[in-house]
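With one protein chain held back, the other chains of the complex are shown just where they sit.
Then we have chain A:
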Amino acid sequence: IKMLPARATLVTCIRGMGRRAPKQGKPPILPPAKKVLYHVVHPEWQSARDVEELLWRRLTYNNAMISLREVFKQEIKEKEHAGTGMEHLREEEEKELDVLLAAAEKRNEERKAARAAREADELRETKEEMLKEIEERLEKDKLRAEKSAKEVREAIARSVNFVNRENLQESILKALDSPTVYDFAIDRSGKQYMEESPVKYLEGTPTRQKGRLYEKTLGPFTAADSEKTTVV
């Protein structure tokens, strides 16, 4: 029993590298070769039983393939009609996507509303804060203005006694007439003994100088003074 030749194969050729499959036989423009002209093919002898068997096998196989193809086509058709076919699956997919996109849109709307409310609150709070700040600033400015005005008024009040060009001569004479004495002595109890103010015009004859001018006779030392005295 011989196998089917390679040319009779039913396989589809998938050419990954893109080369075209060559056409069968000679290009039609060419005449047949001299060798094949009048060439009669004498096939090998095969017994009738083998031939019948091979024929039966071939026919059975082909019938089986055709039947199977028909069965599968019917199945696909039935599924399409019943709604479980490929097209229906695609349609269901589209519907599912529409539902999901609608849900996403709804979520977006909710978030938008929440964000708008949140931003409105934040804006209101910010405005309140700003107004508060402005109020505080104004208060501060007002206090500062009042303080400055008071100081200016005091300065103006003080300036009444200021010495200027008009009363300069008068002020000098006045100052000379009433000198301030800063000189003083101090004892260990903290009691200050101020120097007497100088006399403008000496009256009478001054007494004989008995001691040094800067020497002072201190007052009586009492018990209270002893308590206050700091021992150095």
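Remarks
The criterion applied here is as follows: a residue touches a chain if its C-beta (ideal position, glycine included) is under 8 Å from a C-beta of that chain, and two chains touch if they have at least 3 such contacts; residues count from 1.
Keep in mind that, in the parts below, contacts and distances are computed from a predicted model.
Think of the chain that is not pictured: of "AP complex subunit sigma", "COQ5 protein", "Ribosome production factor 2 homolog" or "Small ribosomal subunit protein mS25", UniProt labels it "Small ribosomal subunit protein mS25". The hidden chain makes contact, of the residues A:E93, A:E128, A:E170 or A:D183, with A:E93.
Checked against the full complex, the one of A:L55, A:L68 or A:A104 touching the unshown chain is A:A104. Where chain A meets the chain that is not shown, the touching residues are 3-4, 6, 9-17, 22, 26-27, 30, 86, 89-90, 92-93, 96-97, 100-101, 103-105, 107-108, 111-112, 115.
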